[in-house]
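Below are the structure tokens for one structure; questions will follow.
Shown here: the complex without one of its protein chains, the others still in place.
Order as written gives the chain letters A and B; numbering starts at 1 within each chain.
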Amino acid sequence: MGLKEYVISRLLLTPAMLLILLTFVFILLRVLPGDPITMLEGKNIPEDVLARRRAELGLDKPIYQQYFNYLYSLLVKLDLGQTALEKIPVSYLILTRLPATIELTISSTIIAGAIGIIVGLLSARYQYGKFPYFARVYSSIVYSIPVFYLGLMLQAYVAKPVGLPTTGRLSPINMVLADTLPVRTGFVFIDSILSGRPDILLDYLLHMSLPSLTLGIYLSGVFSRVTYLSVEDSMSQDYTQAARGRGLKEWTVVKNYGLRNALIPILTMAGLQVAALLGGAVLTETTFNWEGVGLLVYEGILKRDYAIVQGAVTIYAVLVTLVSLVVDILYAYVDPRVRY
Amino acid sequence: MRKPRTFGEWCLLLGSILTAATVLLSLIGDIVAPGNATSSILIIDGSRVEVPPLLPPLSSIQLAGKTYTFHLGTDQLGRDILSRLLAGARFVLAVAFLSTAISSLAGILLGLLSGYAGGMFDRVVSLVMDSLYSLPGLIVAIALAALLGTGLVNMSLAIAVAYIPSYFRMVRGQVLSLKAMPFVEAAKIAGAGSLSITLRQILPNTFPSIASLLPITFADAIITEAGLSFLGLGIEPPTPDWGFDLNKGRQFFLAGYWWIGVFPGLAIIVTVLGFLLLGEGLNEILNPKKWEA
Partner (left out) sequence: MTNYSDMSKPRLNRRILLVSVAVVAIALAVVGIIFLAPKPAKYKDVIVIGTTDSIQTTLDPCEAYDYLGVNIIQNMGEGLFVYEPGTAKIVNKLAVSYTISSDRKVWEIKIRTDAKFQDGTPLTAQAVVWSWERTIKLNQDPAFLIGDLIEKAEAVSDDTIRVYLKQPFEETYVKSLLATWVAFPVNPKTTPMDVVKPPNTVDMVGPYKLASWKPGEYVELVANPNYYGEKPKTQRVIIRFYKDAQSLRLAVENGEVDVAFRTLSPADIKDIIEKGKLQVVSGPGIAPIRYLVFNVNKEPFNDKRVRQAIAYLIDRNPIVNTVYMGKFAQPLYSMVPIGFLGHKDSFKEKYGDKPNIEAAKQLLRQAGYSEANPLKIELWYTPVRYTPAEPDIAAIIKQSLEASGLIKVDLKSADWATYRSLFKEEKIAVWLLGWFPDFLDSDNYVRPFYHSGANGWLHVNYKNPRVDELIDKQVLQPTDQRIQTLAQIQDIVADDAPIIPLWQEGQFAVAQTNVKGIVLDYSQIFRYYLIYAEVAG
């Protein structure tokens, strides 16, 4: 199969996957007891007002009709709807929260990648020595620490004594300021630089240091493991032995032959981690009050706000599919065996 | 027994010790626990005595004329933390074990079936699994936990669903590559039925990779359980549970009562580490590296 055919066949699968995903989410949400209006109950609100609210949300229609309306508005009209109670457009809500999630993802992946690659490379360079053992124990220990536990420890013992802020992306005053800057992409890093506000940039970097560090340390275990394994693997290949035989220095060998050929699996891992982080950093977001999409989805489930959960999962699924598509294509480009 | 020689053997040894200790704890923990794990009342000489809450570790107090030492302190309701630590192993491990069992069995079964059957069935099941895989695991667990409610079986189910695709993918991949192997061809020619081929020829060849995935799933399940408790979807009080106490500890941590959360946290770390080391050791033994000196 040529590369083109492979890409096309993968692309065709994507809508099917999306449909299954959306149906699954729909079923899951509707099966949960209660609905968005249940959140209002527990007060004296008259029954007719509640019934009217339910009708406004289409909750009084038969379930299959709700299903078709859901698919129609999502896939045909491309409308994510609005939240049930607050009447905020879901796309607006997700778009304002997505930058925070992406920022956290990127910064923690960079930290995790840096630590991981260094540890992995050192293990490969000194592979006949003691370092690999340390590396593998490190990656196991780091993976065993629940991320919110690590976050709490860092918050209490590192951040608090030093006065480092650990709640949110910016101080409240700067938050309001950041939304009035001339450049407003939602990415504080970009906005503060392009608007010439180094004070906001500094505040942001201070706020984001601990959450990124926490997630970064937590993930570095996985990265170091992948790096070590794949570098080790390519180091044992014939071409590496040949390079050594030609008299190249060990570090050069590791860098040019070991690392370069291990880049694909490392990038694959990075892609997977990015995908995972995009959706699931609920625990980190709660610990550091980081207003990302993870918390949005979690709260949406508790509030039974179908629109938010469906919208976020849809966007998330599209992003993940894109990321894994790119990764798969890269893989297929490099290794023709995969296409079959 | 000789001293472990390789790194893999060290991991295996250490991992097995830790794992065994934790499993033992989960079985006899609440019997061995010296104090009051589930209530603030200690029965001393037939009378009910209230234990004061929030005692720091190593506090000794007089209760009904006798001296009692709470080595790890008491929690916010006056329950002995050491006892809760010992007794808490049971629920955590039960959930981890059950969810690992469910997810691996379901994943392996589906993987075998799908890989060997091929065709439309394979396409559909793979599609479903891929979709499930692309959902964030914690979100799935949260939704299912909210749906099914609390309790051992419900929580295990909620956590297990997120791991099924991993086993499925791995087993199916192995089945696909093994299907074309000569020994399978030979078995077919010899007249063996599909079922027999799948079970006898293919399945055993998947064991090494499954074995190396199991401890990771186990470890992950423990952390997910702690995460669910953190979000309020855990067990019912007053059952001791590390994840629940870790969450409680977080609420009291900044106020200075560090012992409520730190000890369960350490227990989780040590337990998970034990399983991961066991996995590392098994991996070394079962998948030896070519160039290992």
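Just so it is clear, a contact is a pair of C-beta atoms (placed from the backbone, for glycine too) under 8 Å apart; a residue touches a chain by one contact, two chains touch by 3 or more.
All values derive from a computational prediction rather than experimental measurement.
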Sort through A:60, A:86 or A:250 and give me the one touching the missing partner chain.
-> A:86
Of the candidates B:64, B:186 or B:255, the residue in contact with the absent chain is B:255
Option from A:109, A:139, A:155 or A:321 whose C-beta touches the chain left out | A:155
Which positions on chain B touch the chain that was left off?
-> 39-41, 48, 53, 76-78, 146, 149-150, 232-233, 236-238, 244, 248, 250-257
Chain A residues touching the omitted chain (full complex) = 32-35, 38-47, 49, 52, 85-88, 93, 96-97, 155, 160, 163-168, 171-173, 175-176, 179-180, 285-286, 288-289, 291, 295-296, 302-304
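Keep this in mind: only the chains that are shown with their structure count from here on.
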So, what's the distance in Å between the C-alpha centres of chain B and chain A?
-> 24
Quick one: which bits of chain B touch chain A in the complex? Just the residue numbers, please.
-> 7, 11, 127-128, 130-132, 134-139, 142-144, 146-147, 219, 223, 226-227, 230-231, 246, 250, 253-254, 258, 261, 265, 268-270, 272-273, 276-277, 280, 289-291, 293
Seen from chain A, its contact residues with chain B in the complex are 13, 16-18, 20-21, 24-25, 28-29, 31-33, 128, 132-133, 136, 140-141, 143-146, 148-149, 152, 156, 160, 232, 236, 275-276, 278-280, 282-283, 286, 294, 297-298, 301-302, 313, 316-317, 320-321, 324
